[in-house]
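What you see is part of a larger complex, with each chain still in position.
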Amino acid sequence: MTQRIAIIGASGYTGAELIRLIATHPSFEIKALAANSKAGQTMAQVFPHLRHLDLPALVTWEEIDFDGIDLCFCALPHKTSQEVISKLPGHLKIVDLSADFRLRDPADYGKWYGNPHAAEEMQKEAVYGLTEFYRDDIRGARLVAGTGCNAATGQFALRPLISAGVIGLDDIILDLKCGVSGAGRSLKENLLHAELSEGTNAYAVGGTHRHLGEFDQEFSKLAGRDVRVQFTPHLLPMNRGILATAYVSGEADAVHDALTRAYADEPFLEVLPMGETPSTHHVRGSNFCHIGVTGDRIPGRAIVVAALDNLTKGSSGQAVQNANLMLGVDETAGLMLAPCFP
Amino acid sequence: MTQRIAIIGASGYTGAELIRLIATHPSFEIKALAANSKAGQTMAQVFPHLRHLDLPALVTWEEIDFDGIDLCFCALPHKTSQEVISKLPGHLKIVDLSADFRLRDPADYGKWYGNPHAAEEMQKEAVYGLTEFYRDDIRGARLVAGTGCNAATGQFALRPLISAGVIGLDDIILDLKCGVSGAGRSLKENLLHAELSEGTNAYAVGGTHRHLGEFDQEFSKLAGRDVRVQFTPHLLPMNRGILATAYVSGEADAVHDALTRAYADEPFLEVLPMGETPSTHHVRGSNFCHIGVTGDRIPGRAIVVAALDNLTKGSSGQAVQNANLMLGVDETAGLMLAPCFP
């Protein structure tokens, strides 16, 4: 049975990535595309790489007739997203890719995003969209909140270790290396090719990145106590990919074992043989996440490295995976595209 | 019905690209993978981006039992390819990705490749694999010779113009901009990141590039007279993509019209609206070729620009497209992957 899909916010990178994935999805059909700032344009104008597809032209989201839609992806900026979603019809299943429904406590949202939440009631029914850990809730959810791409990467590396109790909770360090598409299609000086290529820098240093709200929420819930990690993202001269290097105290064998067992049946999470390290090259354009574990020369210290594509497994691929669950479709439908290397 | 596939030369980039495409092909199944220099290794070792696939380990091509194989892709270097192919069993359908069977006249082969042809008899039955122009021959062929990636790009831009007689034949200039994966996974100093990134240069300047053998053969056949184009490739700091800029004498409207009519029903060849120009960004990782036409300020001069992905439409995607025809499968099967942008 064909599922009728709408996308709001189709003119950004996560919107384009949703369309790329749905283009070869066996049971999804795109019925409406909205981008208020570019309403009236065709997708071929906004994203020429999608010109071969027979897609509806862009409209404003208010123009969409949601009666004929089964599920709506919302790929808007945070704050705008909650305002729009709160006005969508109640029958509609929604996968939100913004930050607006990720934090369960509206006070946390206010703290990290700087504005009061405009749809607190809807927050209560939102399910956190880290598929592999909230699968059952997602199946029955009406509103799923996609995770931050950095937050997903770090959690894939660390959640099973916290659950299994094989690492210390007070000295976790997450050093992330991030491709630039995570910043979206926004016109900022530091995102220009001339400013970014052939160099790197840290940003949001010192515990100010908003995805820390997710780490705090999720790791603390898992551990049953407050957990505060150190997290420093770095901007790299590449378009796609996040590599998370996690420094933990714990025995590497126990760490590797906990990950291997946790992900044994996961179609998209691959734990490498002990001592091997993943590369973002090898997951580019795909929904896979590769994870490697190595022990350090210092006894009792281990390094866990996780690699995924921020636009796919980190956002739009995750969103499709969640939509599959919500619509009763095979969870991997449309998502088995092999990584594009080189 | 599942088609049983073997790949010889699976450890190079075109081999990996074949596997990437076949990974989501609805009716192909990989039964054997050969790479004599890496026999005994797994594909996860040779190409970690394919580790999620359940693939046979690498063997030598001599070890393959071809009784259980319907079609064999041969992605070997030229010269080696003809030696191996001449020893393969006669029932086997073969798509060769090397240069060995592209030139119909063995003397041309000797001239451009510097060694006598070792399988002249087989050359006689080989069909030139530019799908859109040899479709009927390919359907019935046992051996199809994949084209050069540069040769494909230039021909997509120019063949309909020569056929329609809308351009002059004596002053065609093809200036190509090529990504580095076309050079394969070979260890050469000029292919190192440190030597290649952030700069560009021409190579094989002056009419020495081997793909000229294909241009000469095909354009002369089409025109019914000798045609010799000027062709200069340039190496660009990017992994995938060829952009061909063709300078021709002719009226832009007639040029655009000839291309539009020729490709009206082609699933992979997209002619842009008059005056628009394509980008390799917008075909990356896909089997599509975008073509644009612009008139020059100088009356009677036009510019045709064609963009494709050298690993996909320029070689492995073309190979799968040809294999689909040879095996009676839908021509686009496995090839509708949307380009991966950004």
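Labels for the chains are A and B, by order of writing; each one numbers its residues from 1.
The working rule: contacts are C-beta pairs under 8 Å (C-beta built on N, C-alpha and C of every residue); 3 or more make two chains touch, one makes a residue touch a chain.
Remember, it's a predicted structure, so these values are computed and weren't measured experimentally.
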Entire complex copy count, 2 subunits given: 4
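Throughout what follows, only the chains that are shown with their structure count from here on.
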Rotation in the CA alignment of chain A with chain B, degrees, nearest 5: 180
Distance from the mean Cα position of chain B to that of chain A, given in whole angstrom: 36
Interface residues, chain A side, partner chain B - complex: 13, 16, 19-20, 23-24, 47-53, 181, 197-198, 239-240, 268, 270, 278-279, 281-286, 288, 290, 311, 336-342
